[in-house]
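Once you've had a glance at the structure underneath, I'll fire off some questions.
The complex appears here minus one protein chain, its other protein chains still in place.
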Amino acid sequence: MSEAGPLIELREASVRYRDVTALDGVSLRVGRGQRIALIGSNGSGKTTLLRTLHGLQRCDAGERIVHADVPQAMVFQRPFLLRLSAWSNMLIALWLAGVPARERIDRARDALRRVGLLEQRTRPARALSGGQQQRLALARAWSVLPQLLFLDEPTASLDPAAKQEVEDLVMEFAAEGMTVVMSTHNLGQAKRLATDVVYLEGGRLIAALPTERFFTERLPDAAARFLKGETTWQ
Amino acid sequence: MNDFGASLATASHLIFNADAALLRIVGLSLAVSGSACVFAALFGLAGGAALAVGRFPGQRIVVLLLNTLLALPSVVVGLVVYLLLSRAGPLGELGLLFTPPAMVIAQTILALPLVAALTRQLVADALRGSGDQLRSMGAGPMTRAALVLVHDRWSLLTLLLTAFGRAISEVGAVMIVGGNIDGVTRVMTTTIALETSKGDLPLALALGIVLLLVVGAINVLIALVQRLSKEGR
Partner (left out) sequence: MAMSSTRRRWVAALALIGCGAIGAAAHAQDKFIVMSSTTSTEQSGLFGHLLPAFMKETGIQVRVVAQGTGQALDMGRRGDADVVFVHDKVAEEKFVADGWGLKRTPVMYNDFVLIGPKADPAKAAGKDIVTALGKLAAANAVFVSRGDKSGTHAAELRYWKAAAVDAPAKAFANYKECGCGMGPALNIAASTNAYVMSDRGTWLSFKNRADLGIVVEGDTKLFNQYGVIVVNPAKHPHAKKDMAQQFADWVVSPAGQQAIAGYKIGGEQLFFPNANEAGR
């Protein structure tokens, strides 16, 4: 993994839900400027790893170290939008982030314009299409000017056109210097977007390599099997 | 069946003639139960939300207790409040017994567990799908609860209308703490009880019909509100 200025680090982190071990002794360092793709089958621990890195989940063992306390944001597979207008959703996000009142309107407008939803701002957020809702979620995240962005399979529920729009936006954010950690099912997406790829299986970090090396070098068997598409759903 | 026919006629007569005594009684019922609902909402929404988002030892027991209080008999509440407000009791100095405020207090106690328990359930369920996102955005526990209550505002309204229904249809508590004093603390339910005990069953039934119409209007409101909420999504 590239040694950029570290932001968040997990050391031997484990998370247990009742008798299920969701994360098992994972060590990972997220460096500034990286774009990390987390891959693995369902139940491999991608979501738990993201939540633990972001601070939504506490470790039962090991530790989470915040090297640099930068603004963070997270986008989920299905965005939770309040039953209000898109505009109101934006304002509430800015209010929660502690943005002073006089700045909120400008930043909301800028963010919506950025993702191409300014025209839809008065519509009920839930009346937007799937792709539009995810773009709104991205606008909401971007408006708080995060330096670290987590995304949990952001395009998994979207049609190809919407998928492309979201990917493009994420790439734009990254190009502006945002550090991105994104989980995905889609190996092509990982190849296109990521600087580094991390493979998880059964809560354990099996492999973590820069992208080119990940797809060319000889990998641990489990990871290799996954790439070949032979891994079972367990 | 003659009783029902006579009662329907009496009920219509009372309503169309806007009988002054009846209007006063209906007005007091609405004021007492409405106020009780407001107070129950103030404390019940906050309490229920806190129970949903809080993490403290003994939480399960508090929830169990709350759900048990849902079945508080109104006459028991009336008795307890009476003993508290009686001159011989601890709060006698307030001079509240046999006044409408005493009735509001009793009905608030009745409605409060209902509002709190339903709010707790509403908030807990709503946060299951949204808690992560809201926490990620920086919302503290009570802020999260408040946001999902705004988000689920139609369900919240139904909840409050339910509490109102419970308050306005009860008779045990208001009878004991209000004393059913003519012109002062007489409400619809206590009037029905009085006329029944006097043997004037047609009038009692007529008043019952009026009460049902008031409660029915509330339920129509709930239905309209639900219809609106579906269209508003």
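Structure notes:
The letters A and B name the chains in turn, as written, and every chain counts its residues from 1.
The criterion applied here is as follows: a residue touches a chain if its C-beta (ideal position, glycine included) is under 8 Å from a C-beta of that chain, and two chains touch if they have at least 3 such contacts.
Not measured: the values here are computed from a predicted model.
The chain that is not displayed touches the following shown chains in the complete assembly: B.
The missing chain, though absent from the display, is touched by one residue of B:113, B:165, B:179 or B:208; that residue is B:179. Residue-wise, the contact with the chain that is not shown comes from B:53, picked out of B:11, B:26 or B:53.
For chain B, the residues touching the absent chain in the complete assembly are 39, 42-43, 46, 50, 53-56, 86-89, 92-101, 104-105, 140-142, 179-182, 184, 194, 196-201.
Note that only the chains that are shown with their structure count from here on.
Once the centre of each chain is set as its mean CA position, chain A and chain B turn out to be 46 Å apart. In the complex of the two chains, the chain B residues touching chain A come out as 129-130, 132-139, 143, 147, 150-153, 232-233. Across the interface of their complex, chain B is touched by residues 51, 54, 56, 72-74, 76, 79-80, 82-84, 92-93, 96-98, 124, 126-127, 140, 144 of chain A.
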